[in-house]
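What you see is the complex with one protein chain gone and the rest in place.
In order of appearance the chains are A, B and C, and numbering begins at 1 in each one.
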């Protein structure tokens, strides 16, 4: 298991039976591979599918069946198709239980930037704002730092914000944070990661949950 | 042919091939019986049907298949069903070619009242306002006067208005009027009806079209 | 009628293999109605009695709940459908488009036993859709300049007059469908579809009364009108 798979596997543990789940591009897509076998979730894709299945073998690719990342998929028994307006009505109306999204930055209040980069032409937003606004629960999965080693968890966003709505849970290769009214709460460290390392690599201030334990899942 | 059938038959002559037509309750419903055999129209019912067919024989009644008047109907080949929001999206969005409606009153500008009676509790509006607002063309079919002999075509409405939108054509047992910017234009008299009688039974002022001819269809 | 490719080879038995587990949405009318407290706001599908969840309504009529706020196009007929709730004075307020067809509604209203809010049918169906779709409201040209719009915000957009309509939501939606699969995917029969698909999106708890429950996979993904994520509970028509 590589580090991105580790993050995805950790995120998968958050899913409950019967959840309607939307997975973003990148690490979130990997989550599907780690859903426990006793948990049945239904994957929603904003281009108009409920009940997305695994990637098909090359000989079973249907060009009319792709996910929101435009990659070929299959559907499971019990799936349905709908138009884009209906799909986003589901999202915006609060009918998606959990969205798992990638990010560029997260601020100290748990708000994220994940759609645009300063100084570059902003020519794409897609469904990011809708998913963040409408999903009942939002989980962010991300590497803790950029390729250059800069913290992605920052005091204030320098990238354009995606929504005023804060996310609920942040899962990185180093740690897990919940988001509350008063900001970020560290609830978990990845195996082998020290509190000091997490603190050093996190620009934003955060609380440390009372029930926090190293390398173990804890309930905040 | 009774007088209501006469009015309906006259209205049916206004329909063109491929028209999407919504028929109100009362005289408008009768129009379906008089559509010329070389004209194919598609009947829309606001409870969610395009392609309404004739009334079924008693043994073919399907309790899940009624028109907007809650009467059993059939559907023709090529018909479709949709939900109420979609049905009214069609109406409001201008996708219905012609609505034929009954009225209580019509004013000198061609605006109508057909949903409420003063002094009575107003507990029903249904789809009347939507149809009047959204249909590309609105034809009114009505008896020229009330049971008490009062003109239904009045200077000013005393009944609550249904929409600020004027109708396009008024067909009564006595005459036919088109509605223009400057008000009503008499374009036709029913067989055996004199101009004097029409004038006497019409409270609202009206113009007399130049091409007007007694008892004959004319183009204004 | 449409063929569709289901990757059963790829997901063999895990998901739907456990018989019965996915039937957990199926409850009795009595269980359904027990969730509903007096004072609840309830959407009820149907155009008149067509497409109305008559078994759920009958169970509601058997219950003690009162002070209900009903959102429904009509209020049944005297002693039929929602008309029973009116007769039994269980309805405090009704929001709909056409109540005139039930004279007992007129009487209750005149006796001040019941409040009534009237919306044009298109505005009502769109407001329910907006409620389910997370919108804050919309502008419709329908009813501008009429009594219906008297207390509503009017706005001119691109030269045309519109009135503002807020979304409608409810605590419960009681809808009627033809078939449900065991997950809760729904299809409707003919003109019995009417308000049901929108109402299924716009309430906290959505209960679907159906003629028949079929196995998952018996309804093609292309045909499904209400995806199962909208449905919390299923009851069988006529049944316990």
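Convention: contacts are C-beta pairs under 8 Å (C-beta built on N, C-alpha and C of every residue); 3 or more make two chains touch, one makes a residue touch a chain.
The structure displayed is predicted, hence computed values, not measured ones.
Put simply, the missing chain touches A, B, C once the whole complex is considered. Which of A:2, A:37, A:63 or A:147 touches the hidden chain is settled by the complete complex: it is A:63. In the complete assembly, the contact with the undisplayed chain comes from A:127, out of A:24, A:53, A:110 or A:127.
Annotation: of A:76, A:140 or A:161, A:161 touches the absent chain (contact as defined above). Mapped onto chain B, the interface with the missing chain covers residues 20, 37, 40, 42, 44, 50-51, 53-54, 56, 60, 62, 65, 74-82, 88-96, 133-134. Contact between chain A and the absent chain runs through residues 45-49, 62-67, 70, 75, 81-85, 87-89, 91-92, 116, 121-130, 133-134, 160-164. Residues of chain C in touch with the missing chain: 1-2, 4, 126, 130, 133-141, 155, 157-158, 160, 162, 166, 187-190, 219-223.
Keep this in mind: only the chains that are shown with their structure count from here on.
Among the remaining chains, not one touches chain A and also chain C. In chain C, the residues that touch at least two other chains are 129. Multi-chain contact residues, meaning those touching two or more other chains, do not occur anywhere in chain B.
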